[in-house]
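So the structure is just underneath, and the comments pick up after that.
Excluded from the complex is one protein chain; the other protein chains are retained at their positions.
Up next is chain A:
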Amino acid sequence: MKIKMLVRNPDDYTRETSRDLHRHQRNVEPELHPLATAREYTAAVNAAKIDRIFAKPFLCSLGGHRDAVEIVAKHPEKISGVVSASVDGEVRWWDLTNRRCVGNVQAHDGPVRGLCYGQTSDVLLTAGQDQSIKQWRDQEIRHTILSKTTIMNLAHHYKSQMFATAGETVSLWEEGRNEPLRSLNWGVDTIYNVTFSPIECDLLASLSSDRSIVLYDIREATPLRKVTLEMRSNALCFNPMQAMHFTVANENFNLYTFDIRHLKTALQAHTDHVGAVLSLDYSPTGTEFVSGSYDKSVRIFPVDSMRSREVYHTKRMQKVTSVVYSMDAKYVISASDEMNLRLWKAKASEQLGITSSRERSIQNYNETLLSRYGSHPTVKRIVKHRHIPKQLYQQVKEKQIMLSSRKTKEIRRRMHTKKKDLKIPNTKQQIIVEEEE
């Protein structure tokens, strides 16, 4: 008789001392894991719930300004450094790690219109409504230029010492010189925003009050393109990873992403705000951007999505004038009308601080589960659900009703016209009034 019975030595399966980790024995044979799919689905639902439970995006509010904060700029070298400027002409330097103000200066008489860092933190430029451009270093003034015209905005070149101002024309300046190098213009209207591209460094975009977006190559004598939209755009931001893509924040509650090579239609319309969108900033990953709006909310959009991924609001936050995505893509800073800066997490439920490898693996697992089961109705509903203030909620509803009734009206109008063209152009094309070269 040849016989063997199954005998396990408990020492092989239990830990030696109470300080050890518990020993685990794996066997991945599917028969030992019955109902794996159903359990995984349940785990996915739980992961969605946990994600919502831990969604506490608001980190802190930074007070100190004595008037509405208009502009926020990122420090080029430090993640924790931020500068803000308010309507009363004050500029403040912030240390986000310690959540405090590290310096302030009365920079201009009247509102500050432009604020940006140069290539390094040695150069900080401010422009005010008092027609002066000031250069700062370590909170001390280095240089002042008095401009002949009003200045509405300011942007620094990413790779050279040039910077551009917006006003009656777009003017190109060089650090240390008191006169602009040259002026660029297309049409006559006031230009109130100017932005350099971070990749195609010589590419410049401006927004003007005739509702147009104008693109310039500063190496060329004349501007490149001009696109006129239905309503004016308030802010523009280039995608830091896609050289040819940029997004504008429009007065008609939407944001539009464009491809420079094909300006006949927008790549994507981002519709979720219920007030004019005032500012936006791209995440350094180029996959997302944050936008602040007149409807007192901050939203985060994936670049390729029409709907926002996240909406942030607080009871006290008024219209959001400026938003910034931090350079590690983890935080969002918003400045608003009621004199405060606010620091938010970009991923609402993200755990800050050091995580152990086990925590990380569970987070990864939950993420995978959500992506795998994200389209199941239960999971989708939980992940999508946001509690928003009653006022905002009503406005969203109202907007939906307005849009649908507009659409119905358009269909009916078309039904009763002689030429029955029922193919309604989409909003991406509709917003573009004309494109000029």
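Descriptive notes on the structure:
Throughout what follows, a residue touches a chain if its C-beta (ideal position, glycine included) is under 8 Å from a C-beta of that chain, and two chains touch if they have at least 3 such contacts; residues count from 1.
Operating definition for what follows: contacts and distances are computed from a predicted model.
Matching "Vacuolar fusion protein MON1 homolog", "Ubiquitin-fold modifier-conjugating enzyme 1", "WD repeat-containing protein 46" or "NADPH:adrenodoxin oxidoreductase, mitochondrial" against the UniProt entry of the left-out chain gives the name "WD repeat-containing protein 46". With the whole complex as reference, residues 1-8, 10, 12-14, 21-43, 46, 357-358, 361-362, 364-365, 376-378, 415, 420, 422 of chain A touch the missing chain.
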